[in-house]
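Sharing a structure here in structure tokens format.
Only a part of the assembly is drawn; its chains keep their places, and the rest are absent.
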Amino acid sequence: MEKDIKFFIDGKRIDGRAKDELRPIKIEVGVLKRADGSSYIEWGGNKIFCAVYGPREAYPRFLQKSDRAILKCRYNMASFAVEERKRPGPSRRGVEIGKVTQGALEPALILENFPKCMVEVNIEVIQASAGTRCAGITAASVALANAGIPMKELVPACAAGKVDDQIVLDLCKEEDNYGQADLPLALLPRKNEFSLLQMDGDLSEEQLEEALDLGRKGCLEVFEIQKQALKKKYITEDVLNE
Amino acid sequence: MSSVLSDIKKDYIISLLKTGKREDGRGFDDTRNIKIELGIASKANGSCFVQIGDTKVIAGVQCEMGEPFPDTPNQGVFTTNAELIPMASPDFEAGPPREDAIELARIVDRGIRESGAVDFQKLVIKEGELVRVLFVDLHIMDYNGNLFDACGIAAIAALHSTKMPALDEEGNKIEGEFVSLPMKKIPIPCTYVKIADSILYDPSIEEEAVMDSRITVTTEDSGKISAMQKGDVGSFKKEEILDIVRRSKIKGDEIRSLLNEKFSEMR
């Protein structure tokens, strides 16, 4: 898949970033009226909405668990989010990302309070540009907090990767397409464990360790942005309520 | 497209209407706040975010190339799709498009197609062989009433803002050059509901939940009516229909002005 691309110019990456630098991230909280919790994230060229519904009775019934709520995550990409129109409706890729998103978020939630219920996370990608699953998980975690779902901690996510034999943070489109490895991660910051970990490409053991460390650093930066977004929302609301 | 609202709420809304007031303080012909943002999805050839009150929709336009339909060899292909995604309402479900989404897509599609808003003949590259294929995809993000108008406005605005790759005579893309769609008109749908003999423009979700009937009238710049669609319950008198048509022209012109402003900002 590699192409003859110059990934580094004067130590800077294709889009001018340093190796350990994130793309710009902006998170808004409570952007949708109908949903119980919601958020909007712009991350590099990605634009993603997230809506959370629940806890409400799980449906269809056979999905209900007697000892806790279930978490359903739906990841959808709008047909117009990419340059070549995507066929509307669920894709195999979307199904898999929904599944790993659920796996990334669930360890941080306290679902035991709501037996037979479900919490639904809807992630809608309006514009896509590498790293949508990490951006979606990041936004979803904030929307879950906005919906008041009890949680142990927020879940920030961020990819590390390898391009031109170097470990870098938060791959951009060209790095994702033509790089050597992509390692999307989600972090449980307090527990210090990874709840999302996928990798495709080619890494040595040492490179993996370096990438996990760099990815963790990126996740912690994303974590700060998540907290700021929530703080801003609630301070603003407090001010308005006074 | 209905929610459960207690009979008490219905009685309350009706009693307010008898005194000439709507629950949210609007006059019978007032629109909720409208926000229109062109180009929200930059990977698409054209896109538009429309917010009416708390209803939020996005329309994306994408252009491909393909064969024309055998019965219209001298026209481009035009397809409209709507997704009532679970994000927008606790009542929407994932899965294949339901009746409501199909109806919505077909009404928006006809409102544009039948009005002649797009000059489909100018989308032909080689007659009978190669034409532009236009997709309009509607994503409902937040459903709080009056989806038809929000989607109709988003679709026509996205089309007016669309930039297609320019083509040379053989139909090959000219790198970096873009052309606008051959747009001719700005048809605007205006939706009214009847509740206990009061006729209200731009219904809120609460008003839709208690309405007796609903109708959408699409008018053009010239004041011509290009489409009408009674909704899925109730009925209308002839006089009511003619009254709604007259009011639609005024509201249609207001929204057209708003769009024209946006279009000129864009240039």
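Labels for the chains are A and B, by order of writing; each one numbers its residues from 1.
The rule we apply is simple: contacts are C-beta pairs under 8 Å (C-beta built on N, C-alpha and C of every residue); 3 or more make two chains touch, one makes a residue touch a chain.
Note that the structure is predicted; figures quoted are calculated from it, not measured.
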item: Total chain copies in the file, per protein type; value: A x3, B x3
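The rule is simple: only the chains that are shown with their structure count from here on.
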item: Whole-Å gap between the CA centroids of chain A and chain B; value: 32
item: Chain A - residues contacting chain B, complex; value: 32-35, 45, 47, 49-51, 53, 56, 74, 76, 78-83, 85, 88-90, 120, 122, 124, 126-129
item: Chain B - residues contacting chain A, complex; value: 40-44, 47, 54, 56, 58, 60-62, 64, 81, 83, 85-90, 94, 96, 135, 137, 139, 141-144
